[in-house]
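Inspection log for the structure reproduced underneath, given as structure tokens.
Just one protein chain is left out here, and the rest sit where they should.
We just call them A and B in the order they show up, numbering each chain from 1.
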Amino acid sequence: MSEELRTSSIETRGVAGKKRYAMVIDTRRCIGCMACQVACKAEYDTPLGVNRTWVPYKVVGTYPVVKKQFLPRLCNHCDDPPCVRACPVEATYKSDDGGFVLQRYERCIGCRACMASCPYNARFMLPASRTYTKITNVVDKCTFCFHRVAQGLVPACVQTCIGRARVFGDLNDPASEVSYLVARNATQVLRPEQGTKPHVFYIGADRNHTEFGRDIYRRPDVLEGDRAAFQRTRA
Amino acid sequence: MGDYVVFHDVAWHGVYALYFFLIGISAALYFFSALSFYREEFKPLRATSFYGAFALLAVAGLILVGDLSQPLRFVNTLNPGYWNMSSPLVWGTILIVLYGLVSVWYFLKLGDEKAAKLPAVIGAVIALGLPIYTGFDLAVHQARPVWNTPLMPVLFVALSLVSGAAVASFLAKGEARLLGALRQIMLWTTGATAVMVLSLLITTAYGGSSDELTYMFMTSGTIGGIFVGLGILGGTAVPLVLLLLPFGKERAGLLLSSVLILVGGLSLRYSILMGPQIVQTFFS
Partner (left out) sequence: MLDKLKMTRRTFIKVAGGTTAAAAAAPRLLSAMEQDLGGKDFSPVDLKERQAIPVNCHVCNIQDGAIAYVENGRVVKLEGNPEHVSTRGRLCAKGNAGMWYSYDPDRILYPLKRVGARGEGKWKRITWDEALNEVAGKIKEVLDKGEPNEIMLKYGRNRSGGAIDRFMRTLGSNTIVNHTSVCESSKKIGMEPTWGPDIETPDFANTKYVLNFGSNILEAAYFHNPLSQRIAEGRVDNNMKIVTFDVRLSNTAGFSDEWIPVFPGTDGAVALAMGHVILREDLQDSEFIENWTNVSVKELKEHYKQYTPEWAEKLSGVPAAAIERIAREFAQTKPATLFTYRGPCKHLYGSYNEKACMMLPIMTGNVEKRGGYCLPRGMGWPQPQPEPAKPGKDSYLSHPPDYPLAAHKVSHLTPFFLADGKQKIKIYFTYQDNPVYTNPGSVAVWGKVMRDEKLLPYFVSMSSHMGEETALADIILPDCPYLERWEPESMPNSLWPWLGIRQPVHAYLGESRENRIILRDIIHKVDPDGSRGMKKFWNFKDGEDYMRQHFDNIPGLKEAGGMNWLKKHGVWPVYGKLDPKSGKVTDKTGREIKADYGLYKKELSDADMAGAVVDKNGTITKNGKAIGVKRGGRNYVGFPTGNRLINVRVEHWAEYGFNPMPTFKQVPWHKDIKDDDLILTTFKLNVHKQSRTAAVKWLAEIAHSNPAWMNPQTAKKIGVKTGDLIRVESKVGHMVTKAYVTEGIHPKVIAIATAFGHWEYGRLATLKLKEKPQWGGQDDPDLNNVWWDDKGVHPNAIIPVVADPIGGSQGWYDTVVKVTKAGPNDKYGDVQGDWQKHYEAYKETIRYAYTGDLHRKMHPEMASWAGPESLKGKAPGGGH
């Protein structure tokens, strides 16, 4: 890999002895089954209305030449995460080994600065009500399943991925499957212009998903009534 | 469906704009109170505008803390061990705490012309830091159009002074010289605001897709009505013209301008806070 300019001291790229976990999402294999989204909800008892990972879809083309495009989304675990810069109390931090961008729930004050800084909508505020988990009213996000990865398991979304579209591993290890996929395929990251250096790489991502703001030009495939109902419950 | 779509909420809701508004006015009032040590005409304002500043600090502080989803953890922001100095919020916390402490000091010395001057000056400098930090608070978010511009801190200083002067014109009890000075401040800062907002609008309109879309949201619909209608026309352009007219030199005209300026100040802060967040919620 060519040496890019290292702009931040917390980057993990190529640091000897350190892991740099990444996910490769091969959209050619994604069947849009939503198993990842639900597995994630179960793993974390994530409340309704918020998601650590989600799978938007787009119907593209004109009858009869039409295609469905899915783009699984989650925290990009940026090598240079804006949310970490934004948090006043270091409740959000990047783990030294592995590059996980994590949240200290007991410290988060709920100022939402991290949410405001995230280019990917990956962060959300936990509501007051949850089924059985006591952590509420703080900002939460995808953790790349740190607790599972630390035990030698893949993240829950990767575990259940029917199409095996999600692949997880260490990019600092040239022999890993993610390194192979990133090296051997044309990959994209979301909003590269933000300089966040995402750790989620896409194969075959569709521009109808990746172009920022495209949904506004092209009316999203959703009943506006649903969006309005959602907005009514926020405030 | 229509099928399955995940919706996203904005990070910061409207109440944060109210905080910007009140803390900005508080800062300016403190500044005017301190100005009275150098400019004779501001003397009648010294106590009243300081009390106003103090009261607004209390209200704004409560709003700020109350807007946290974990209000009691506000104390975390006071723990230097937790401080992340690259977050403007930390600087804001330090400034607010210092501002509060200096305000108490100033309050205790208020009767003493000599002893009060030092806390007045120190407080005024800190007070000016408040709109600057709020501006940076928005400016540092790289992915948000409009916010992530160098104008934000300057614009918030101008908005602070103009809104503060408008409130001060009510606190002034008709002293002609004071009103004249306040009119001058309002005139210049409203003018500066107008220039900055115009510049913001133009650069946004000519920006890339996220800027362009934000321009669209900020000039149409509800946010457009608030930003362009109340903020730019009703709250900036109209008072600017009013203040330039002979009527604007009369107390009634000045007070009318002040009302418009206050409406405009809140509207601009609200729309600048909310407008640039909308595009992001559509990035599924």
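Just so we're on the same page, a residue touches a chain if its C-beta (ideal position, glycine included) is under 8 Å from a C-beta of that chain, and two chains touch if they have at least 3 such contacts.
Everything numeric here is computed off the predicted structure, so don't read it as measured data.
Asker: Footprint of the hidden chain on chain A, which residues?
Answerer: Looking at chain A, the ones touching the missing chain are residues 8-10, 19, 26, 28-35, 37-39, 41-45, 47-49, 59, 61-64, 66-69, 90, 93-98, 102, 104, 127-135, 143, 145-154, 156, 158-165, 168-170, 173, 175-177, 219, 221, 223-226, 229-230, 232-233.
Keep this in mind: only the chains that are shown with their structure count from here on.
Asker: Averaging over Cα atoms per chain, report the distance between chain A and chain B in Å.
Answerer: Computed value for the inter-centroid distance: 35 Å.
Asker: Under the definition above, what is the set of chain B residues touching chain A in their complex?
Answerer: That would be residues 1-13, 67-70, 73-74, 76-77, 79, 82-84, 86-87, 89-90, 93, 137, 140-144, 209-210, 212-213, 216, 277, 279-284 of chain B.
Asker: Which residues of chain A touch chain B in the complex?
Answerer: It comes out as residues 34, 51, 54-57, 71, 73, 82, 84-91, 107-113, 115-121, 124-125, 137-139, 191, 194-195, 209, 211-213, 215-216, 220-223, 226-227, 230-231, 234-235.
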